[in-house]
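Single-structure report; data block below.
Here the complex is missing one protein chain, while the rest keep their positions.
Let's turn to chain A:
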């Protein structure tokens, strides 16, 4: 595999982070191209005409999008420590919970509705979010990582919880994942963000907070307009 690897990501994108961590775990040399999502480049539009979203992985002359699809591709295409488990049932479980995280904590299903909600609906939404965190807490079952002793597919997918959730909490002035309620998940979160492969490619927390503070006002305004 002498072909060059480039990754189109964006500063605040958890989905781009997923692909980058996978490349780092595999020890793949890559070039990171940071996209300005408010002014998308032709490179992005040409390589992901369907969704027009980051991340996009460019490998040789080929391109791929959708972060979980990219994770599987990286796992299958490069040597290095496996990202998915080997047993078919364990693989199915890792995929299931990764999909669960996108369904419950993805940008369109969590952050945007959460910012736009008020009053009782918001309370109800927070209650559900905590129940969902409880289900993930249950999946750790005394393990250091969801993948066992090392970071795997579900850990990478769960970066949304490890790094981004805390930023959302701070920006919105709420607490969802506390050490008292979710000790295993909070311990895992610390292990993840401090991991050698992960740490260098996590966006700076203060900068993320500033970024999402600005986004929050825009999303709120858009929500009001929609009503």
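Throughout what follows, a residue touches a chain if its C-beta (ideal position, glycine included) is under 8 Å from a C-beta of that chain, and two chains touch if they have at least 3 such contacts; residues count from 1.
Basically, contacts and distances are computed from a predicted model.
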*Just by its UniProt name, which of "Mu homology domain-containing protein", "Lysosomal dipeptide transporter MFSD1", "Glutathione S-transferase" or "Ribosomal protein S35- mitochondrial" is the chain not shown in this complex?*
"Glutathione S-transferase"
_Residue touching the undisplayed chain, where the options are A:20, A:35 or A:66_ = A:66
*Considering the entire assembly, which residues of chain A contact the chain that has been omitted?*
50, 59, 62, 64-66, 69-70, 72-73, 76-77, 88-89, 91-92, 95-96, 99-100, 135
